[in-house]
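Left out: one protein chain. Kept in place: all the others.
In order of appearance the chains are A, B, C and D, and numbering begins at 1 in each one.
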Amino acid sequence: MPTTFASQSVQGAAATGVFSLSWLLIALPLFGAAVLILGGRRTDRFGHLLGTAMPAASFVIGLVQFFALLGRDAEDRAVSQHLYSWISVGSFQVDAGLLVDQLSMCFVLLITGVGTLIHIYSIGYMAHDTERRRFFGYLNLFVAAMLLLVLADSYLVLYVGWEGVGLASYLLIGFWNHVPEYAAAAKKAFVANRVGDFGLSVAIMIMFWQLGTVSFAGVFGAADRASEAALTAIGLMLLLAACGKSAQFPLQSWLGDAMAGPTPVSALIHAATMVTAGVYLIIRSAPVFEGAPDAQLVVVIVGAITLLFGAIIGTAKDDIKKALAASTMSQIGYMILAAGLGPVGYAFAIFHLLTHGFFKAGMFLGAGSVMHGMNDQVDMRRFGGLSSVMKVTWFTFLLGWLAIIGFPGLSGFWSKDKIIEAAFVGDGWRPWVFGIAALIGAGVTAFYMTRLFLMTFHGERRWTEDVHPHESPAVMTVPLVVLAIGSAFLGLLLGPTGAIQHWLEPVVGSHGEQTTALPVSVLTTLTVLLVAVGIGLAWSMYLRRPVPATAPVGTALTRAARRDLYQDAVNESLLMRPGQYLTRSLVYFDNRGVDGAVNGVAALIGGTSGRFRRLQTGFVRSYALSMLVGAAVLVGIMLLVGV
Amino acid sequence: MNVVTLSAATFQTPSVEYRQLLPMLIVFGVALLGVLVEAFMGRTARQHVQLVLAVGGLVAAFVAVVGLAGHYGVAVMGAVAIDGPALFLQGTILVLAVPAVLAMAEPSLDRGGVFTSAGSSVPGSEHERVLTATGVTQTEVFPLTMFAIGGMLLFPAANDLLTMFVALEVLSLPLYLLCGLSRRRRLLSQEASLKYFLLGAFSSAFFLYGIALLYGYAGTVRLSGIAAAVSNGSGSDTLLVVGTALLAVGLLFKVGAAPFHSWTPDVYQGAPTPVTGFMAACTKVAAFGALMRVFYVGLGGLVWEWQPLIWAIAILTMVVGSVIAITQTDVKRMLAYSSIAHAGFILTGMVATDTVDARTGEILGVSSVLFYLLAYGFTTIGAFAVVTLVRDAGGEATHLSQWAGLAKRSPLVAAVFTLFLAAFAGIPLTSGFTGKFAVFSAAIAGGATPLVIVGVVMSAVAAFFYFRVVVLMFFSAPAPDGPAVAVPSALTTMTIALSAGVTVLLGVWPTQVLDLAAQASQFVR
Amino acid sequence: MNPMNYVYLSALLFSIGAAGVLLRRNAIVVFMSVELMLNATNLTFVAFARMHGNLDGQVIAFFVMVVAAAEVVVGLAIIMTIFRARRSASVDGANLLKY
Amino acid sequence: MTDFPWLSTLAAIPLVGSVAVAALPKGRDLLAKQLALAISLVVLVVTVLMSLQFDPDAKAMFQFSEVHPWIPQFGVSYALGVDGIALVLIALAAVLTPVCILASWHDVDDTRRSVKGYFALLLLLETFMVGVFAATDVFLFYILFEAMLVPMYFIIGSYGGAQRSYAAVKFLLYSLFGGLLMLAAVIGLFVVSDGGEKAFLFQNMLNLDFTPATEKLLFVGFFTAFAIKAPLWPVHTWLPDAAAEAPPGGAVLLVGVLDKVGTFGMLRFCLPLFPDASRWATPVVITLCVIGVIYGALLAIGQTDMKRLIAYTSISHFGFIALGIFAMTTQGQSGSTLYMVNHGFSTAALFLIVGFLISRRGSRLIADYGGVQRVAPMLAGTFLVAGLSSLALPGLSTFVSEFLVLVGTFTRYQAAAIIATGGIILASIYILLMYQRTMTGQPTEGTRLLRDLTAREAWVVAPLLAVIIGLGFYPKPVLDVINPAVERTMQQIGQTDPKPVVPVAEGTRK
Partner (left out) sequence: MSGTGLLLAATDTGTGEAVLFWVLAPVAVLASLGMLLSRKAVHSALLLALTMLCLAGFYLAQDAPFLGVVQIVVYTGAVMMLFLFVLMLVGVDSSDSLVETLRGQRVAAVAAALGFGALLMFAIGDVVVDNAGLDQANRDGNVQGLAALIFSRYVFAFEVTSALLITAALGAMVLAHRERIERPLSQRELSVQRFRGGMHPAPLPGPGVYARHNAVDTPALLPDGSPAETSVSRVLIARGDVRQAPGADVVVRDASQIEGDGDDR
């Protein structure tokens, strides 16, 4: 694979000026979280405002920094801030340090920008919850952790953010943990994430073992000297981490359940930001993956599988949030796929990540708005015809829908199309397999998103008796509008202009003109055609025919998709059941085996004692006998030894 | 052949080094005085006079022992060896005897004292009842005890086997009698006496036969003579080894080592508790002294032959004592088995025969055993004294179930008993630990590591039953009609306090005593 | 005749005495068996004394007799008390203390 | 002030206090509690003062050294002194004792046992804890190691739950058995040593000439004792019983500090005294540790009793600690030392909070709880933080140590480290499963009226959580104290860290 990968200089210049405030990016939301969580009921009154102000302030700082970066040369845009020495033991030196560069800046803006919008939205969405303050506390915690994740200048600091977002996700999914299923979902998410974290841990350990360092600068600087086997191992472990965090196959099962959290959470964490951390990790680790083509191949395979997997699940879900979650999984599959392709895909992965952040967040918030109006119902078979009563929601959702299916001109079109193109780059079997997978994914995406859109906003009204849908208040709709604008135009702004590629080039490297297996124009046409087919199919199935209130039995595939392609069943039979069995048998073993052995020894001694005790019969003659025998034995021993 | 011919013409008046014999002479003298007191004093005053006499005699004898420090040598025509171990052990016996005698004289726990009002009365008879009502007691126990102590003083100092045999009998006979003189549970007491006597006589016979064979081997019973014969290699080996074995039977019987231990539990349980304490402490000291003297001085040249024997006996003794004690239900019986186990531990120290500490010249095995005996003696006397305090209507409540929740009734007694048990178990900061450390380190230095490992494992087993008692006392709910803890007179109090004090002192600050034991570790040969 | 025959005889008597202790139930007979053992020992002493040509053995035998006499007194006294309390001199009867 | 006997003072204050508390007249329970708390706070203050005088980079191996002859015949001295490792552990004990005293304020009120006795025992325990970490004489260490058993035995046996006497005896016998094996080894060490009146001084025990067989035997003796104390698999079964039956304060000191003596002993005594034997045993030990990590975690998942669950998590964590020690890298050993401290705090928090919960509901069974978060959010929240610290969430103190252990192990034993890392997944399961079952869902019949944390309880938990979070983000002060000591240990055992496979260019290490 021809690359002109620039040995990136992530060891940025020391932070000065506005960049010396980088720590504030994290500290502000962290402060918010601390105040809101520790402050208790006293902060109820202003909690939501403080909670919103903090990410907003971070956003402002981020913006200022962004423009400051723009003012620099492309090569000088990486800025490091060393905070303090965190862990220092022997040669294991890890500093708490931040790295602001083009890549992290993308994320900073996405996180704080979209994050702020979602905070604002939540003010309205959570208005009636007595625990709103706590909710904002958790959200702020999330923002802080996420910012730490993307701003870290070493893998270990990244790891802190990495698990921090996992914690926030856990807390927010389980925000309504008085519902046992929600609590279970939260735990499931955390545990699945931990499996991924295992990978990240091991990856960091391999780095230290092989390279003696865990900082980005150190690792990337030494990567070209490391053996391919080591890099492959690191890469695969990083991929495992990404799979956990980004709900990629085979660790995808938690994402659907994670919809138990309040909808803004789904929008922020499980659509826009946290779940894309895996993509960030892989792209950030580009130098590692560049040295490990096998690992890259696996990344692509995982991406391809997941994008189809998610898409197929999405076609059968009736729960609007779960359908969106499946879609998220699928879209991230695209990004991972792109990230696995190497420099040819990096920029587009990030590009898609950004656009997806907008339109998917928008759609989630839209779904939240719908639920808000529909008494928190999520079954799309009970929706229908909402376009007339919730105009703003409908319109913003429309833009999101068009964006995700890749309607020409809208954001998704630019980003996804590029990924499909990139997937077709290369020689041999790969472009065909991965390119076609990406293409099919686009078609299926169009189908299920159209299905979702139509079932929700069009067709006859299938509402239950007690609902009286209404538009949401402005505090909720304004963020919707802003996100919709982003969904519409962000792609146009960044894609055709090549801005995103240029911006990221110093970090992820550049690639020359690549030849795709099929001409680009053919690919674009094919994509649009497939999308049209998908739309048409959905239109014919869900708008022309009435939607039954209960789901029909469906084909085997439908049923499988409805059950998430049996991922839970597989997990259950492969991991949970054996795990439970193992645990139970170990408990038994510990009681009877280990402890039993100890107690057995005690019982044996006791039994021996009891038996020997009986030898003391109380009869003098028995005693005399034992003495005589003893004397005889003594004499015998002495004769044996002495003569 | 060292044929000694002493014709009447050449007979010379034997030299009698009275100063060297002074401790024994004092004790025997006091015993005789005690007999006279029995004969001529009125019944009422006897108890007090006897006590004062006995304690005074013991103290005087102890002073005499202290005065002898450093004056080593053989006395009375070589019959008695006054050397470090002998003096240390004599001193040990004397200081142990004081609290033991005090406990025997305890008047207030049982009306009339510890001992029966008349040994000759039939248990359960009218005669006994009448006598008991008068509150008299058999004060002959004091001279008897003094005779026993006299025998004990001679036993480890005896330099020929005949003297040793006589000493053995002198210490044994009074003990046989004392065992049978309990005030309560007289049937048990008499049974203990009978068993002790019959088995003791039986073992004496072995001991004596051993002497006979050694005499046959060496032509003399003087330890130095035997040692010389052994080193010359003259005489029949089989006579020597069999004689050694049989001699060992008699001595091991007295120390209560398996398989010659079977009398111990029965006798310890049946005997009056203060006598049990006295026996367990002082007899053991004397017997180990004699054992060491015979084996080190007389049979030192035979060490490779008898060492395996001691190994085997030590292991067997530790195992039997520790293991069987686990299932005991009577506290005195449990302590008896514990004393068997301790005999095993001490034997472990004996294995380190000739490991001489290069720095101090001390013989590790000897000095560790000396220390252990002192430490163990005090703990034992104290523990048995505590046993006398726990009483119900039938006298001492020795069944373990009756000890449940004792800490509730009397935290102090429970705490003190726990201290003694901890010392038995070898918990640090008690004398038991220092002792164990001493013998085990001597044994390892002597190359007996496996023996130490057995010892360590058996200590763990032993800890189980010691702490079972602690659990009972502290953690169990007391039985509603359980025994009370009687308040003793100053005598028993002093016994317990002294024992506890020494137990702690030897655990925390054993330096001086260790020094003393180290200095006293060389036998006169 | 080999003077060792005395020693053989004494070993035999000693063993018979030991067997007596083990086999007889009457405490007095048990005690008599012990006495037999002591006598056997004495025979050994005397025999060895002659073989060695010194009188120590005879002196010891003499002491043994003295000791035995004292022991007999004490022993019989103890047996008497037992008998009076239990109306039996059987050693098997005295087994309240056990296990 | 350098000659001031800091350590003796530190040990003496609680000892005197213990006697004073025990000597109070009956019925003055409140006074006993206040006195005990005051004394433990004085100890804390003295500890802080002493720590301020501590110079991490000093040349001498031990600081605040006191050496007085004690039993010269056995080469035993009364010798105290601390290096960084010991200092942090003493500090741990000094912090946890007042916390436990405060936490146990009402724990023993309704038992029929003496209240003042409990607090006197806690103070006595503190004396031994300080002493055992400060002892620089192997014999003195052994003695205190054993003596520690006694107060703990009574704390469990007298003030524990329904099965207390079984648990106490089990605890004692296990420990005693290990202790006796160690005694055999201590004796052996003495015999092998050069002798002299200070034969047992740690410095004099270094670099003894052993035959390999002797060294292995002695190592096994010491190690077994420490493994039981720690406890490592498979000699762990006393811990769940003891910890579950002990009163919460006792359980905290047991698991939080006492058990650390085991791992401390491995680091301080096993490795430096027997370097060759340690290397010889490493494969076995590492295997045991890894098994322990996974085994403890799996067992924790299967528990139905909260305190037993926490005990099993500790078994898993002790596996980590020992793993780091025997990895013989600076990261591993520093990590383990830090882990000892962190685990102390996090387990303390868990035990105490669970104790608060149990004191309200009267049951240790997980099944008896549910929905606590709704009625007692503070209790649930603090419980969660403590739990997260137990599962080593980054940002909390345990993470730093656990990661150091793993990374330190990885550079030598990759497979072991990877399997042990699997423990972090299981950790998330056992903690969150317990949280889910007790704190989430709808409040049950028994938990509906549960009170939230009282002010006293909040004061107990707050410092623990503060330390947990503080050390998570800024472990440097502790690490700076530990590192020189660990480096010295590495020298003593003649080990150097493995070099990275790919050498790092100069200047890019950070």
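Everything that follows uses one rule, which is that a contact is a pair of C-beta atoms (placed from the backbone, for glycine too) under 8 Å apart; a residue touches a chain by one contact, two chains touch by 3 or more.
This one's a predicted model, so the numbers in the text were calculated from it and none came from an experiment.
Novice: Taking the complete complex into account, which shown chains does the hidden chain touch?
Specialist: Within the full complex, the chain left out of view touches A, B, C.
Novice: Among B:Thr163, B:Ser339 or B:Ser459, exactly one should touch the missing chain; which is it?
Specialist: B:Thr163
Novice: Hey, which of B:Gly84, B:Pro99 or B:Gly119 is the one touching the hidden chain?
Specialist: B:Gly119
Novice: Contacts of chain B with the missing chain: which residues?
Specialist: Against the missing chain, chain B presents residues 1, 3-9, 11-12, 14, 16, 21, 28, 31-32, 35, 38, 75-80, 118-122, 125, 127, 130-131, 134, 136, 138, 140, 143-144, 147, 150-151, 154, 160, 162-163, 166-167, 169-170, 173-174, 176-177, 180-181, 213, 216, 233-242, 305.
Novice: Please identify, in ascending order, the residues of chain C that touch the omitted chain?
Specialist: Listed in rising order, the touching residues are 1-9, 11-20, 22-26, 28-29, 31-33, 35-36, 39, 42-43, 46-47, 49-56, 58-59, 61-63, 65-74, 76-81, 83-84, 87-90, 92.
Novice: For chain A, which residues reach the chain that was dropped from this view?
Specialist: 617, 619, 621-622, 625, 628-629, 631-632, 635-636, 639, 642-643
Throughout what follows, only the chains that are shown with their structure count from here on.
Novice: Please report how many Å separate the Cα centroid of chain B from that of chain C, as a whole number.
Specialist: 25
Novice: Nearest whole angstrom, what separates the Cα centre of chain A from the Cα centre of chain B?
Specialist: Centre separation, chain A to chain B: 79 Å.
Novice: If you average the CA atoms of chain A and of chain D, how many Å lie between those two points?
Specialist: 36
Novice: Residue numbers in chain C touching 2 or more other chains?
Specialist: 18, 21, 30, 91, 94-98
Novice: Could you list which residues of chain A touch at least two other chains?
Specialist: Chain A, residues with two or more chain partners: 602, 613, 616, 618, 620, 624.
Novice: Which pairs of chains touch each other?
Specialist: In this structure, the chains touch in these pairs: A-B, A-C, A-D, B-C, B-D.
Novice: What residues on chain D touch chain A, complex-wise?
Specialist: 173-174, 233-234, 236-237, 295, 298-299, 301-303, 329-331, 334-335, 371, 373-374, 378, 381, 388, 393-395, 399-400, 403-404, 406-408, 410-411, 414, 417-418, 421-422, 424-425, 427-429, 432-433, 435-436, 439-442, 473-476, 479, 483, 486-487, 497-505, 508-510
Novice: Write out the stretch or stretches of chain D touching chain B in their complex.
Specialist: Touch residues, chain D against chain B: 70-74, 142-144, 146-147, 149-150, 153-154, 157-158, 164-165, 168-169, 172-173, 176-177, 180-181, 183-184, 186-188, 190-191, 195-196, 217.
Novice: If you look only at chain A, which of its residues touch chain C in the complex?
Specialist: 613-614, 616-621, 624-625, 628
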